[in-house]
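Here the complex is missing one protein chain, while the rest keep their positions.
== chain A ==
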Amino acid sequence: PGRLRRWAAPGAEPARALRCHARARAVLRHYRHLPSFRAIEDESHAIMADLAQRLRARLRDDTLDPKELTECVEMLLQLEEPPEELCEEFLSHAGARLEAELAALEAELPPADPSSTAATPPPASDILDFVDRGSSAFVGNLCLLAASYRSLFEGRPGAGDGRLEAFAATLTTRYFELLERRLALERGLGDTSLLVRALDRFHRRLRALLELLPAAGAEAGAALVARAARERVDRYLRALQTFFLGCLGDVRQALAAPRPPGKEGPGLPDLLATLASSVLGQLKAVLAYVQLFTAKDVAFASLPYFKGEFCAEAVREGLVVAFVRWLCRTARGFADGPAERGAPAAPPALLLLLARLCLDYEATTVSYILTLTDEQFPPQDTGPAVTPGPALCAEARGAAQRLLDHYVQVQGAAVAQMLRKSVETRDWLGTVEPRNVRAVMKRVVEDITAIDVQVGQLFEEGVRRAQSSDSSRRAFSVYSSSRAPGRYAPSYTPSAPMDTHLLSNIQKLFSERIDIFSPVEFNKVSVLTGIIKISLKTLLECVRLRTLGRFGLQQVQVDGHYLQLYLWRFAADERVVQGLLDEVAASAAHRCLDPVPMEHSVVELICERG
C-alpha cells in the first residue's frame, strides 16, 4: 500500500501502480478472509478508486492529447470500469477535440448566411492549405481515434463498432459540409492545378480513413469530388462564353471606330482570323486545364465517375458541345433579334463575319475540336450517348445560312429604302427633260460596289453565267421588242388593259420567274444578286404606284440604263438584272400619260456623261 500510495499519487506513475495492484490483487483476493489482508485490500481498493477518480477527472480535461487519452482509458479498463461508460467518455472527449478542430476550420469560412448577398472577402488561405489542415488534423485524428477505439474496446461487450461508426459518420458529414462550403468560395477560376491537388489530398486521406471505417461516407466523399470537378467545368464554360462575347465586342468596336482619313480600317479577314484563333486558343487552354482532373498521378482519376461520365458528359457534352451550340445560338440571335423594334441592330459587317465564322466551324473547326476532345478524354464504349459531330456541323451551317440571309435582307432593305424615297418624293408629272442621271442612282451603284468589296473579303467569287458579248451595250428599250400597243386596232374590246399584257405574259412564260428571296448561297455573286433583286423589285413596286409624265418616263429610262450599265457585273446571271429592269420600264410606260421614250443614243450619251 505504501508504495501503491506513492505511485497512485497525482503526478506519479499510475501505470506502475496499476501493474503492482494487478499483480497483488490476485493474491489479495485469495487471502481475503485474513483480516490483515483485507485491510490491505481495502486500502488498495480505496487507493485505486481514488486513482480511478483522478483518471476520470483527467479524462475530462480537454488538454489531453489522444495518446494520453488512450492510456487513461486503458488504465481505466484495467481497473474494471464499465466499458460503455468509458466508451462514451472516450468518444465524447475525442469528439470534443475533433469538433474543436472542425470549428477551427469553420472559423476560416465566412458565416454561411444564405441571405447575405454582399461580397464575402476571399478566404485567408488557399484551398490546398485548407484541405491540408483538414486532412492532417481532422482526418488523421479521426483515424487514430478509430484505431485506438478498436484496439481498446475490441471484444468488450457494449462497445461495438456501431457506436464508433455512427460517431464517425456524423463527424465526417460535418467535415464534408465544411469542405463544400469552402469549395463554393472558390471564386473565379483561380488555379485549377491547386484545386486538383487539394481534391487529390482530400481523397487520399479519405481513402485511408475509409479503409478503417467503410461506412463513413465513401460515396459522399467521391460525390463531393465529382461535384467539385463538374462545377469547375461549368465555370469554364461560362468563362468561355464571356470571353467570346468580349471578343465580339472588340470586333464591333473595331468595325465602328472612326478611322482617320487615309488609313484603311481593319480588314474583315483579319478580324475574322483573330476572332477564330483566339476563341480556339482559349478553348484549347480550357481543355488543358480540365485535363488536370484526369491526369495519371491524381488519385481520384481512377474513380469510375472520372473515367466515364466525366469525360463524356461533363467535358464533351457539358463543355465542348455546349459551347459550340451556344456559339451558334448567339450568332443566330443576331439575325433573329428584334432589330425592327428600334434596338440597335448589328452592323452588316458583323453579320457577314459571323456567317463566315459559323461556316468555317461547320467545315473544319467542329471536327477538329471534337477529335481533340476525344483524344484527351477517351470516351467509354458503354458511356452515355454523345452528340455526333455531324449534328453540330448541321447546326453551325444553319446558323450561317440564317445570318447570310439576314445580311442580304438588311443590305437589300437599305438600298431599297433609298430607291423608294427617291421615287416617292419626286414629282413625276411636272419634271423637266432629263439631262443627267439622278444622284440617287449613282449612290446606289456606289453602295452596291462597296457591298461587293465587303463580301468579297470573306467569301469567294462564285459562279457567274458567261456574259454575252454585247451585254454592256444592250439597248434598254422601253418597249420590249415584241410589244407595240400601237399596232392594236382601235376597235379592241373594252377590256383593253388585260390584252395589252397578253404578249408580255406569254413572254414571261418562257423566261424564268425571278424568286426574290431565294436562299442565298455562300458566295459573293449569290449574295449580291439577292441584294440587287430586292432593290430592283422595290423600285418596280414604287414606280407602279405613281403616275408619270413624259419626261418622268424618260428619266426612268435614263436611270434604268445607268443601273444596267453598272449592275450587270455584280449579278450571277445578268438576265436577272435585265429582266427586272425591263419590268420597271414596262410598268413605267404603263403608268405614263404620254409615253414618248427618249432616243436610245441620247440615253447612252447622258449615261456616259454621268
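One rule holds in what follows: a residue touches a chain if its C-beta (ideal position, glycine included) is under 8 Å from a C-beta of that chain, and two chains touch if they have at least 3 such contacts; residues count from 1.
Everything below uses one rule, namely that contacts and distances are computed from a predicted model.
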Undepicted complex member, UniProt protein name, chosen from "Serine palmitoyltransferase small subunit B", "CIB1 protein", "EIPR1-like beta-propeller domain-containing protein" or "Checkpoint protein HUS1": "EIPR1-like beta-propeller domain-containing protein"
Option from A:Arg235, A:Arg325, A:Arg544 or A:Arg569 whose C-beta touches the chain left out: A:Arg544
Residue touching the undisplayed chain, where the options are A:Leu268, A:Met418 or A:Cys592: A:Cys592
Contact set of chain A toward the excluded chain (per top definition): 339-342, 413, 417, 427, 429-430, 493-498, 501, 504-505, 508-509, 513, 515-518, 534, 537, 541, 544, 547, 549, 587, 590-593
